[in-house]
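Before I ask anything, let me first share the structure, which is written out below as structure tokens.
Only a single protein chain was left out; the remaining protein chains are all shown in position.
For chain A:
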Amino acid sequence: MMKFLMLMIFTIPLCFKKNMFWMVQNMLFLMFFMFMNLMIDILYYCNLSYVFSCDILSYGLILLSIWICILMVLASENLFKMNFYYNFFMLNLLLLLIMLFMTFSVMNLFLFYLFFESSLIFTLLLIIGWGYQPERIQAGVYLLFYTLFASLPLLMGIFYVYYKMNYMMMYFMKFFSFELYLLYISMIFAFLVKMPMYFIHLWLPKAHVEAPVSGSMVLAGIMLKLGGYGLLRVFILFQKIGLKMNIIFIVISLLGGFYLSLKCFCQIDIKSLIAYSSVVHMSMVIGGIMTMNYWGFLGSYILMIGHGLCSSGMFCLANINYERLHSRSLYINKGMMMLMPSMSMWWFLMLSSNMAAPPSLNLLGEISLINSLLKWSYFTMIMLMFISFFSAAYCLYLYSYIQHGGGYLGIYSFYMGLSREYLLLLLHWLPLNILVLKVDYFMIWF
């Protein structure tokens, strides 16, 4: 594991050389393929070095974060072309990747917390550094304080766990069980904010609307998954109390998923709509984890990977429109099928994956989550049906509103999709739909 860390650290000087933008990306590609060939055992932590190691849960998420970072470089070529501090952008990106890598690969609970929080700093820098509107400062404050508010209790909780357990290795957490309400709340609430759960999701649409495309991609692609990863890790401590208390969070997130999917119809900003749709998906993930059964855990894992690829791809698409029309309003982004017919196909493919159309990982994840949630209680069927129906409805609404009909007449100039953008979308879509053929990596992991 250290070799990957060293690879990333020694790529940093490359950021400051001139015209090394794509070189850094190539290094990340190299790292991706190296990482892909890592030996992974199903049951244990493998590849131990110092505090880093990797079981199959972190393996998938690290791969996802490297992949999303590569695609972030690909998506923000404009920075390079405009010479908009692209050196610092690459530095920021690499540091963010290092933090994410370490978050997913450390075995120590405290170190996990440390890197979990420090990855926030680089996201914040990304938003307030390369965002578009002046409101990005407010969005950054929202992002920071929502997560910090809940994460300081997490720190106290971790210290308490250390006090009781005397060590912090995640592997040994399975031998302990705590039945303390306050500890339970303080340990999971930070992750629920990060996911985000309904009622504490307000930072997410704000941050997405103000973030640059790379910020949105990393937010939707990985930052939300940090919460899921954390929940999957710490729930091993709270198996007993979880059975009592989880009903609160399942109910909130399922009802919230239904309400949020209705709210999606009232959005006029493409990015905001996509952000709300990702909250809907995450609410299902929360539900799956909280049921604490096998199907729920693996379904939430699959849906996290699938949603990371899918919503990141949709933010790319939103940005592709934004770069051409300089607006994300649904009233201006109209009739795109006339101007960019091939891009319309990609919109449809991404949105159909988002609404869990067959070959995608999202469908598999959704099926698993439905299985787990319905096994938990049959009454969740109503909410799940509504969520599933309305998630299709807002996806189609978004697609047809943007693509169908006459165009916006105030367009000054326009250009077609670039091959870089098609590559970008292909690299999002292909793993999303191909990985279904090898679901062993997602389904058998503990």
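Just so it is clear, a contact is a pair of C-beta atoms (placed from the backbone, for glycine too) under 8 Å apart; a residue touches a chain by one contact, two chains touch by 3 or more; residues count from 1.
Assume contacts and distances are computed from a predicted model.
Enquirer: Can you work out the missing subunit's protein name as recorded in UniProt? Choose among "Acyl carrier protein", "Vacuolar-sorting protein SNF8", "NADH-ubiquinone oxidoreductase chain 5" or "tRNA (guanine-N(7)-)-methyltransferase non-catalytic subunit".
Expert: "NADH-ubiquinone oxidoreductase chain 5"
Enquirer: Per the definition of touch given earlier, which of A:16, A:33, A:199 or A:379 contacts the omitted chain?
Expert: Going through A:16, A:33, A:199 or A:379 one by one, A:199 is the residue touching the chain not shown.
Enquirer: Out of A:182, A:248 or A:338, which residue would touch the omitted chain in the full complex?
Expert: A:338
Enquirer: Looking beyond the chains shown, say which of A:111, A:155, A:245 or A:367 touches the absent one.
Expert: A:367
Enquirer: Counting contacts across the full complex, list the positions on chain A that touch the omitted chain.
Expert: Within chain A, the residues touching the omitted chain are 142, 145-146, 199-200, 202-203, 259, 262-266, 294, 335, 337-338, 341, 348, 352, 357-359, 363, 366-367, 370-371, 374-375, 381, 384-385, 388-390, 392-393, 396-397, 400, 404-406, 436-437, 439-440, 443-444.
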